[in-house]
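With one protein chain withheld, the remaining protein chains of the complex are depicted in position.
Then we have chain A:
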Amino acid sequence: MRTTEAISTTELPCRVKELLTGGHRLALIAAHHDEHALRVVYLFTAGPPDTRTELHIHLDPDRPELPTLAPLSFPAGRFEREMRDLFGIVPQGHPLPHRLVRHFHWPRGWYPMHPDAGTPPPFGEQEGPYPFLEVEGHGVYEIPVGPVHAGLIEPGHFRFSVVGETILRLKARLWFVHKGIEKLFQGRTIAAGLPLAERISGDTAVGHALAYCLAVEEATGTEVPDEARRARALLLELERTHNHVADLGMLCNDAGHAILNAHAQRVREQLLRLNREITGHRLLRGGIVPGGAALRSVPDVRRLKAIGDDIREITDLALGHSTVRDRFTGTAVLKTEAAQEIGCLGYVARASGLTHDARVAHPFTDHGTQLDIPVHTGGDVLARFLVRAAEIDTSLTLVEHLSLTLVEHLADGLIAPCAAPARSPAPGERGRSGVGLVEGWRGTIATRVELAADGTLARVKPVDPSFFNWPALPVALADTIVPDFPLTNKSFNLSYAGNDL
């Protein structure tokens, strides 16, 4: 299922071009510090059928340099910048050799992921101002927003270049909440890594935990029982539902139609209480464990039906409201080609006509015929609203179906937390690795795990779909008016925490 090729730096661009034209997508790039060498892993995925291809490149630790892949793949260029900031690996010929993750007050030449990095040094001198591109011309002005916002929003800085009310250019500056999660994973036991994975992005507890567990299970060769897989699928869909409902409500709120938000949040609260009954945690933490799933109960089908009807009524009311619909229609269009080139994932991609879904491409359980992937081609706020409304329907159908098949197992006490993977490492065995690909509610999450000889985590690289989707936001906003930005931003609803890691 997963093939690994060790290749040299000179072969890299050729091979990558081959993979990309062959229908693969770049899922992640992760650098590793081995004992005497630097190693970079490129993970390409395609599906169905589920195909995962890894390219491994060994670099000289004294002169860590790579040929850039930016001209071949836009996300690759961003991974390379991330790698340069954290590891000091230089992508040669990169078209945008600016800092990305490390803000300008971090001292030059200090790379946090380096084994000898030590504790973070004190803030140094600012290395010049951030290179915002200035738009010049008659009547062009700049609006700086953030990183501290008026509402309860995560920190990010947006710089709008505006003429009148029309946005000419938007620059989003992120990584204000870089917490060093990849570093925090290192040296933890598998069990201790799980709570961290659940907290990569608080609203995606199941998605990230599941990707982490799938990767760990592949690395340790653990088999997960079929009913536990179905329980995991159930939790994944529940997470999708409660997040989608909240966002549909908030989209209405941003259009000034607060009553639908009030009702959407009421439904979300019901779902959160349901979540607590099922896993003991409102955001479904603790539901997914390495080797299995832990459910306390399964949702009642009648309750799900009532919730589904409620949600459908809310979306119908929103779409039937002429002003709300007018605000959504044609706002911030992300064209299919742009979404394709940027490498968008999740509902953002599916609202722009791309059909990618990891539940189809990389299934961890059989979803049966209930899985229906809604795709719209409008690319505007309305399309994203419609895709998410349709996804709620699909998710609830799946939850219902899965609940029915799980009820009997629950009575037998089968869905209890399984024992943590117990395969003891063979002496001298090293470099066991695994990859987890999960369709979280925002899109495909990819997590790659490498275990050390003693069974602890040597390296965990999670990639939230937000990392791929963030660059699409400024593209969609070109020629949109400033007052429609909050609506657009909410329709993307990207994670800052998941992006900044």
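Convention: a contact is a pair of C-beta atoms (placed from the backbone, for glycine too) under 8 Å apart; a residue touches a chain by one contact, two chains touch by 3 or more; residues count from 1.
Definition applied: contacts and distances are computed from a predicted model.
The chain not displayed here is annotated in its UniProt record as "Formate hydrogenlyase HycD", chosen from "Monovalent cation/H+ antiporter subunit D family protein", "ABC3 transporter permease C-terminal domain-containing protein", "Peroxiredoxin family protein" or "Formate hydrogenlyase HycD". The residue from A:Pro49, A:Pro95 or A:Gly151 that touches the chain not shown here is A:Gly151.
Set against the missing chain, the residues A:Cys14, A:Ala258 or A:Ala306 yield one that touches it, A:Ala258.
Touching the missing chain, out of A:Leu69, A:Ile311, A:Val324 or A:Ala338, is residue A:Val324. By the touch criterion stated above, the residues of chain A touching the omitted chain are 141-145, 149-151, 165, 252, 254-259, 262-263, 266, 321, 323-324, 326-327, 481-486.
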